[in-house]
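Just below is one structure, and these are the notes that go with it.
Shown here: the complex without one of its protein chains, the others still in place.
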Amino acid sequence: MSAPLLEVDDLHIEFRTRGSTVSAVNGLSYTLDEGETLAILGESGSGKSVSAQAVMGILDSPPAHVTKGAVRFRGTDLLGLPEKRRRAYRGARIAMIFQDALSALNPVHRVGDQIAEMLIVHRKMSRGDARKSAVELMDRVRIPSAASRAGDFPHQFSGGMRQRVMIAMALALEPDVLIADEPTTALDVTVQAQIMKLLSELQDEMAMGLILITHDLGVVADVADRIALMYAGRVVEEAGVRDLYARPAHPYAEGLLASVPRIDVRGRALTPIKGAPPNLAAIPAGCPFHPRCPRARDRCSTEVPELRVVSAGADPGAAPAVAGGSAHRSACHYAEEVAGG
Amino acid sequence: MAEEILQVQGLTKHFPLTQGVLFQRQVGQVKAVDGVSFELRKGETLGLVGESGCGKSTLAKLLMGMERPTSGTVRFEGRDVFGLSRGELRRLRRRMQMVMQDPYTSLNPRMTVGDIVGEPFAVHGDPEGGRRTRVRELLEIVGLDPEHVNRYPHQFSGGQRQRIGIARALALRPDVIICDEPVSALDVSVQAQVMNLLADLQREFGLSYVFIAHDLAVVRHISDRVAVMYLGKIVEVGDEEQIYDHPTHPYTQALLSAVPVPDPARKGAEIVLEGDVPSPANPPSGCRFRTRCWKAEDICATDEPALEPRPGATAGDDAGSPHLSACHFATEKIVRG
Partner (left out) sequence: MSETTEVAATAQTGAVVSGASASLWSDAWRELCRRVTFWVAVVILFFMGLLAALPSLFTNLGPNGHCDVRQAKQRPASWNPFAAGEHPFGTDSHGCDYWAQMVHGTRAPIVVGFLVTGIALTLAIVLGSLSGYYGRLLDAFLSRVTDIFFGLPLLLGAVVILTAFPSHGMFTESFVLGLLWWPTMTRLMRGQVLSVRDADYVQAARMLGARDLRIMVRHILPNAIAPVFVYAMLNVGVVIGYEATLDYLGVGLQYPTVSWGLQLSQAQEIFTDYPYLLVYPGVFLTATVLSFLLLGDAVRDALDPRLR
């Protein structure tokens, strides 16, 4: 069996500041296959962005330290590579787009030149060719009259158009993996719909693996193939998107689904999750979710539940656990009970 | 039909665009709010939805009397807010309060929670039974521990801070609370807590809310009636069912279609609008939505459609919640069934 496109294995990241250590990521594992969309879903402080930065190799260190784990790209452990070889992967094999396009683009350079710069540096293209390719890329992300807009500065673009510029830049080197960190959070819904549509079309065209980092359960349902739900720096549930929404097997997933209002349902009572996300400097012992969990028992406060395959036996209607990526996994001692309803 | 507590008539706010430092000359104006009319009834929640730049935040400031309108009136129990003297306006503040969006910037970091929640009393005079007792009562009402009066805002989580802001707004026993995106800065799992709290408080104290948000699902959940804004104007207004299940304005339909639903069985947006919202400094002539509208015809560029009952719309209940739409070609289209 060949190695998956991207594999994150037991990743641990700590932030060390004077006097305190914050555990942002505590044993994160997932895999991504070619052409697949994996959504990493989590609230603020769940470690979803930090782990993506570690995969990209753009973590600020210090204060962040990867203390354990591996990030394998087609079997090569990126964390073990010297910085010089690492750079060959960044941007070229794995690219990233951010929530805030305005601060990710250089305000004093024309956008066409910024895209061209990537090609000149990595592909050793001539300036003229690079400019031409930049316009083609802007065309490809559906920026109207790309040729004339290539000479504009980032602040002359609207929020949605800036996001497109950033996507064009990320795609310039035809990466195999695209990490999109909350790409539409700062955008209006009508523009968000445009960008999500664009991303999924581009993914189809280029057969990329797409990691979509978000807190929005709606966006995930629309575009993802598989979901990894994070809580306190760990994956607590991982499943195919339909499986997770239909039969959540972790109380946190269950709670999230019950607490979001839905535009297509009238007068549904919201059942909030009690409490607030944990303080990462003092993650609760045992299952990190147990203080907020309505199903918690004594065992939960002492024993850390492993991420394991949920056996389908509890629910005869459930899809059988398939080998490979689409198995339904949960890190709850009582996963079967939760999935059973 | 319940009594109308707030009546907004033709409210308009234009901000001048100026150039030059010493001798400023006006080079244009931003029509942030342009002829908005609606009414708020006692005990109801009116949702105001729209994308960025639609003027909903400016509208909130106008309603609170923080900005003076270019024209138009806001009547609170029949009295024009902008015709009031300073003293009368101060007294009105007791009746109308606001909950702000960002729980991290809306609380003074140098004040204790007790001082923040007690500030309304410092301004308007102590309540019966004393300030301390009332502050503790308020904290308990919003689900916080009254023992925490001496803590500072940074010691609380986002959701708890928003509760502190709500306690401050409740202190003077107001009748109307303007909620400006009160849950959009909060984590998903905490949003529901705050929305349920707002609903409970409404039931308990008979509050009326103007609930401003960009999240259509949140607005549907909490609102009795909904007004949809686009570029400073209301394009459609009706009760929650009329707007969400029988939308007639193309913009409302596109907006509803664009909202992703947390259900993988319903895939994708049916209507994806082209382009961005035009600049409010230079809005399109006629119907402001025509530049992005798939139904647009010549008349849309010349005649501005009025916000009125349209034949294509459901009549609504006769109890008097008219379904108004500002589109020449208003027809019902079920977007989310």
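Which chain is which? They are A and B, in the order written, and residues in each are numbered from 1.
Please note the rule applied: a residue touches a chain if its C-beta (ideal position, glycine included) is under 8 Å from a C-beta of that chain, and two chains touch if they have at least 3 such contacts.
Just so we're clear, the structure is a prediction, and the values are computed from it rather than from any experiment.
When you scan B:105, B:133 or B:279 for touch with the missing chain, the hit is B:105. The hidden chain makes contact, of the residues B:11, B:64, B:81 or B:237, with B:64. Annotation: of B:146, B:275, B:309 or B:322, B:146 touches the absent chain (contact as defined above). By the touch definition given at the top, chain B reaches the unshown chain through residues 64, 66, 89-90, 93-94, 97-98, 100-102, 105-111, 119-120, 122-124, 140, 143-148, 151-152, 154-157, 159-160, 163, 165, 168, 172, 193.
Operating definition for what follows: only the chains that are shown with their structure count from here on.
Of all the residues in chain A, the ones that touch chain B in their complex are 43-44, 158-161, 188-194, 196-197, 215-222, 224, 241-242, 245, 255-257, 259-264, 266, 268, 270-274, 276-277, 292. Touching chain A in their complex are the following residues of chain B: 51-52, 157-160, 187-193, 195-196, 214, 216-218, 220-222, 240-241, 244-245, 254-269, 272-274, 276-277, 336-337.
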